[in-house]
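One protein chain omitted, others in place.
Chains here go by letter, A, B and C, matching the order in which they are written, and residues are numbered from 1 within each.
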Amino acid sequence: MKVLVTGFGPYGGYSENPSGEAVGLLPEVAAKELPGLELVTAVLPVSFRRAREELLGLLDSERPDAYVGVGLGPGAAHLRIERVAVNLADARTPDEDGEQPVDEPIDPEGPAAYFSTLPVKAIVRRLREEGIPAALSYSAGTFLCNYVMYLGLHHSSRRGYPLRAGFVHVPLSHRQAASLGRDWSGIPPSMSVETVVRGLLVVLRVAVERFEAGDERVTV
Amino acid sequence: MKVLVTGFGPYGGYSENPSGEAVGLLPEVAAKELPGLELVTAVLPVSFRRAREELLGLLDSERPDAYVGVGLGPGAAHLRIERVAVNLADARTPDEDGEQPVDEPIDPEGPAAYFSTLPVKAIVRRLREEGIPAALSYSAGTFLCNYVMYLGLHHSSRRGYPLRAGFVHVPLSHRQAASLGRDWSGIPPSMSVETVVRGLLVVLRVAVERFEAGDERVTV
Amino acid sequence: MKVLVTGFGPYGGYSENPSGEAVGLLPEVAAKELPGLELVTAVLPVSFRRAREELLGLLDSERPDAYVGVGLGPGAAHLRIERVAVNLADARTPDEDGEQPVDEPIDPEGPAAYFSTLPVKAIVRRLREEGIPAALSYSAGTFLCNYVMYLGLHHSSRRGYPLRAGFVHVPLSHRQAASLGRDWSGIPPSMSVETVVRGLLVVLRVAVERFEAGDERVTV
Partner (left out) sequence: MKVLVTGFGPYGGYSENPSGEAVGLLPEVAAKELPGLELVTAVLPVSFRRAREELLGLLDSERPDAYVGVGLGPGAAHLRIERVAVNLADARTPDEDGEQPVDEPIDPEGPAAYFSTLPVKAIVRRLREEGIPAALSYSAGTFLCNYVMYLGLHHSSRRGYPLRAGFVHVPLSHRQAASLGRDWSGIPPSMSVETVVRGLLVVLRVAVERFEAGDERVTV
């Protein structure tokens, strides 16, 4: 089974992005833990135009069986397994190229939303069993994270591949949260990048198991 | 320098207590990282009577230079370095012996409060520099955590030892939080026990450095 | 202009439902403040089957120009103007008839989602200008609230009326939150029912203004 996993690079006030850090660490760990998996990873720029080009290019050149997008969800205290991507780009701040779509559809011809085609509940259940805090989420926002999730699912729907696609939001890294503490008493929630990597491995393991089992009811 | 560090055992609905787990892991790690430190650790029962007996017994038998209490703060998303202990026991639930003091002073002859005599701001600053999320807190509650913090500082004030005392609240462990997820969308904040151990090492390192430097303004 | 506004009745552990309370108070206030508005209100049962029957019955018998669903969002601290309804019923608890759909589509033939066709950003802007805390939300959950929002928009899409539909989540009432305080230190966020009624009036006023202006770009 071949899986494409993407994280994101730094943006805005964040000089590091734990999604990109974790995805960068994933190949070495996955090679040991999931030897049968063919893993392709990329760190996408926080740019609507360039992220789209890179993602669609990878989907077409690699033709993965599954696509798992990973992105930073500041404020999250656990892994958020996203269940819905909406056909909307509505950015509160410009992306790294200065583009700021407001109330624009991602694809004017596309449906209003796609549900994740990863087995989202099985993933949450397994993550918790393995001691990694995780929960379902029903909104991936309206910035880059929702954008690549929608693009992956839209591509899957129109072209037939990847067969499965979904998205995982990760907390700030401990290092980021520690550096963001503006005063003595406040600090945002966070998770170690090591735990995020362990969590992504679980996501991949569940996806691989379902793929190999040929299970139809994959999304739950 | 000799330091007493205590955690707590299981209580109420919590079959594990990450404070006790972390304190249990501390000696092996501290032996490597802080070889000059004489470390005494204990896991106290969540019982007002027995925790008091064990703590006061250890303070008198070991006569440590410093005492660091550690306890679980459900809801915390980072290490909370407590700055104030109050002369009040007011339990929402019974302790493990069925005792439930309500609106009772810890010591009718004691002062209303003690400030931590650990260098609390230096500890928060160093924790953040080392990428461990931490913040000051001004309330350790009115259950066992505040109780042992008050007892340690009261003992220090009356007997002259330990010279320094304070308390650290730690989040739920990832494993606990994962098991507490009652539905698909909710889960409390948490931290890995490994990160808690690394944090406690930083607390000890700062305390040792200050102790060896003989710095007077130790509490900031 | 004719508008249908629905709230919900009590359910689960909530002996009162502020959405139903507020909708019950709305006609008298709206008669004074929005004299040109023809307002139809109903309090729906927290039952998938009966709520569907009552709502579709009202939409067909009253043929309103707009439909505004209102429901309780425990945990909300402000009015949440919902922007997306998804084709999913996934109940954590049974409804008042004991039905508990899990991972079921609301309509197997329907699209994955609908965007609200109320002017959601104009509504949030106006609410804030009038001193009422409000924000956009991108998930109405997967219980009754999302259900009636999806049904209203689906009906609009297939039958052509109501022209506009959307949903507002409201906080617990002060009275509810006060009664839910389980111990001395904790209590969930809440809002007075009077403030909710004032907020719903603003929602209706913006909807009426847009309707009368014939503005095309109504959803923003």
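A few notes on this one:
Here is the rule we go by: a residue touches a chain if its C-beta (ideal position, glycine included) is under 8 Å from a C-beta of that chain, and two chains touch if they have at least 3 such contacts.
A quick note: this is a predicted structure, and the numbers were derived from the prediction, not measured.
Across C:Ala51, C:Leu127 or C:Ala165, the single residue that touches the chain missing here is C:Leu127.
When you scan C:Lys2, C:Arg52, C:Arg92 or C:His174 for touch with the missing chain, the hit is C:His174. Only one of C:Leu25, C:Ile187 or C:Val208 touches the chain withheld from this view, namely C:Ile187. Across the interface with the omitted chain, chain C contributes residues 77-78, 121, 124, 127-138, 173-175, 177-179, 181, 184-190, 192, 194-195. In the full complex, chain A touches the hidden chain at residues 90, 92, 183-184. Although one chain is not displayed, its contacts with chain B can still be listed: residues 84, 86, 88, 103, 111-115, 121, 137-139, 141-142, 219-220.
Just so it is clear, only the chains that are shown with their structure count from here on.
Relative to chain A, the most remote chain by averaged C-alpha coordinates is B. Separation between the centroids of chain A and chain B, computed from CA atoms only, is 37 Å. Rounded to a whole number, the gap between the C-alpha centres of chain A and chain C is 31 angstrom. Of all residues in chain A, those that touch two or more other chains are 121, 137-138.
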